[in-house]
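Presenting chain A:
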Amino acid sequence: MFPLLLIFLPVLTALFIFVLPAAQSRMIAFAGAILSLLAVLLSFNTLHADATDVALSFSFNWLPSLGSNISFGIDGISMVLLLLTNILLPLIILTTFQRDIIKPKGYFSLMLLMQSALLGVFMATDGLVFYIFWELALIPIYFICLFWGGEGRQRITFKFFIYTLLGSLFMLVALIILFQHTTNHSFAIKDLYAAGASMTFDQQAWVFWFFFLAFAIKMPVFPFHTWQPDTYVNAPTQGTMLLSGIMLKMGTYGLIRWLLPMVPQAVSAYTDLVIILSIISVVYASAIAMAQVNFKRMIAYSSIAHVGLICAGIFSYKAEGIQGALAQMFAHGINVVGLFFICDIIQTNTGTDTMANLGGIRTVNQKFAFWFLITMLGSVALPLTNGFAGEFLLLNGIYQYNAWFAAIGGLTIILGAVYMLRGYQAIMLGETSSITTSFPALKLSETIVFIVIAGIIVISGIYPKIILDISAWDVQLIAH
Partner candidate 1 sequence: MQLTNRSKQVADTKMTWVERIYLPAIFKGMMITISHFFKKKVTYQYPEQKRDIAPVYRGQHVLKRDDHGAERCTACGLCAVACPAEAITMVAEERKKGDEKHYREEKYAGIYEINMLRCIFCGLCEEACPKEAIFLTDRIVPTTFHREDYIYGKDRLVEKMDERIDVSVRQTQNLANFKKNSEYAHNKLK
Partner candidate 2 sequence: MLPIEIIYKIILILAVFTVTLVVAMYSTYAERKVAGFIQDRYGPNRAGPFGIFQPLADGLKMFTKQEFIPDSSDKQLFVLGPSLAMLTACMTGVVIPWGGDITIGDKIVKLQITDINIGILYLLGVVSVGVYGIMIGGWASNNKYSLLGALRASSQMISYEIALGLALISLIMMTGTLSLGEIVRQQDEGLANVVYQPLGFLIFLICAFAETNRAPFDLPESENELIGGYHTEYSSMKLGFYLFAEYINMFISSALIASLYFGGYNFPFQHSLGLEGNMLSMVQTFVFFMKVFFFIFFYMWVRWTLPRFRFDQLMNLGWKTLIPLAILNMFITGIVIGYKNGFFNF
Partner candidate 3 sequence: MDIIKGVPLTSYILLCSILFAIGALGVLYRRNALVIFMCIELMLNAVNLLMVAFSRYFNDSNAQVFVFFIMAVAAAEVSVGLAILMMVYRNTKTTDIDALSKLKY
Partner candidate 4 sequence: MNEILIVAGLGVLTLLAEIFSFKKFIAPIVIAGLLATWVVAALELNGNIYSSLNASVLNMLDFDRYAQSFVLLLTTIALLWVIINYNFFSDESNKADHLSLILFSMVGGFCMVSYTNFVMLFLGIEILSIPMYVLAGSNKRSLRSNEASLKYFLMGSFATGILLFGIALLYGSTGSFYVYDLRVKTTGADFVMTPMFTIGMVMLLSAMAFKSSAAPFHFWAPDVYTGSPSSVTSFMSTFVKTSALAAFMRLFYTALPYVPETFDRIFLILIIGSLFLGNIIAVFQTNAKRLLAYSSISHVGFMLMAIRFFSEPTSVASLFFYMAAYAITTLAAFMVLKIVEENSDGDVSISAFNGLVKRNPLLAGTLTIALLSMAGIPPLSGFFAKFNILYIALNHGYFWLVIVAILASLVGVYYYFKIVIAMFASEPVLTPITLTGKQKILLLLLTLLIVGMGLNSFVFDLIPS
C-alpha cells in the first residue's frame, strides 16, 4: 500500500488546495510535499528488508480484459528517484515563497499532480500503468508552461508537447508489441521482459527504437533535443525546475528499467550507436552552451550535456555506469534546480539573464555569490561535490565499454568547467553594472533553499555512498 500512499498524498494535497482559500495554497503544498518526503524517508527502513527484488509493492487487478494490473514496486533504483523527487518538490515550492504567483491554486495543485504522476512513473511495474503515468506527467507540466509561461509560450510548449507525445505514442506501440508476445496476456514487467527476450531480433529492434525514441526525446539526446532549450527558457522557473530536475530523469530511468532488460539482443546490437549519439550530444551541447549569452539557456544546454553522459553511461551496461548514472541523476537534479533558482533570483532582481549585462554581483551580495559558487562547483563535478562521484563512475563505466568513448565523453568535464566558470565570472565578478548595483540581500526562504542544496552537494560529494548504497544491490541485478 505504500506506493499508493505516495501517489495519493500529492493528489489529496492538491484537492485540499482546491478546497481551501488561495492564500493558503503555498503552505499546504509545502506541507504536503514535506509529508511525502517524510514518507519516503520512513520507507528507507523497509527497503530490502527481505531481499526480494521488489520490496514495497502493491498490486490490484485492474483491467482483466487487457491483462493489466495496477502494480507498483519500489526497489533501490526507484528509491533514488523517489528520493530526488520528494526532496526537490519542497525545495521547488520553497522557491516560490518570495514570488507572486497568479492563480496559485492551479499552479500548486498542478505541481503536486505532476509529482504524483512522476512517482507513479518511477514505481510502476506494469507496462500500461507505466505508460499512463508517463503521459499523465506530461499534462500538468504542459498546463504549467502554457498558463504561467513566458512570451511565445503557446508555440513552444506545444512543440514540447507534440515532441514528447510522439515519443510516448511509439512507446505505446512498443508496449503493445511486447504485450502481444506475452504468453499469458499480461502487462506485468516480468512478463514483458520474458516476451521481449523471446522475440526475434527484428521485433526487438522495433521495440528498442520505439522505446528509445520516447526516452531520448524526454531526456533529450542529440537529434531530439530541439524542444528543450526553448521550453526551459519559456517555462516558469518552477516548471523549468520540474522539467530539468525530475522529468528529464523519467527518460534515463526508463532506459534502466524498461529498455535495457527488455530487449537484450537489440540492446547489444545498438549500444554503439546510442553511445555515439550520446557522446555527440555531450560535445555538441557543451559547445553550444559555451556560445550562449543567456544564462538560463546555457544551463539548459548544460543539462543536455549531462544527460548525454548519463545515457552513455547507462548504455555501457556496466554496474559502474549505471550506478554512476543514478548518482549523477540525483546530483544533476539537485544542482540544476539550484542553478535555475539562481537564475530566477537574478532575473527577478535585475530583470535580465543575459550574462553580458550583468557582473559584479559578488561585490554587492557575497552570500549569494557563495551559494552560486558551491552549486556551480557541484555542477562542474569538482571532487568532493556530488557531481564528481557520478561523473567519475559514469566515465569509468564507459571506459570499460570503450576507452575512446570515455575519452571524448570526458571532455564534458573540461567543457562544463569552461562554460560554467565563464558564466560565473560574467555574472558575479567584474564591475557592477547599473542593474546589479542594487542587488538585494537573500530572503530567508531563499537562504534555506540554498542551505539545503549546498548541504546535499557537499554531503553526498564527500560521502557518495549514501546515494550509491540505495541502488547498488539492484543495479547488480541488471548489470552485466
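Here is the rule we go by: contacts are C-beta pairs under 8 Å (C-beta built on N, C-alpha and C of every residue); 3 or more make two chains touch, one makes a residue touch a chain; residues count from 1.
Candidate selection criterion: all candidates are chains of the complex that A comes from, given by their letters.
This one's a predicted model, so the numbers in the text were calculated from it and none came from an experiment.
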| item | value |
| --- | --- |
| Complex partner of chain A (touching, any copy) among 1, 2, 3 or 4 | 4 |
| Complex contacts: residues of chain A adjacent to candidate 4 | 62-66, 128, 131-132, 135-136, 138-139, 143, 146-147, 153-154, 158, 161-162, 165-166, 169-170, 172-173, 176-177, 179-180, 206 |
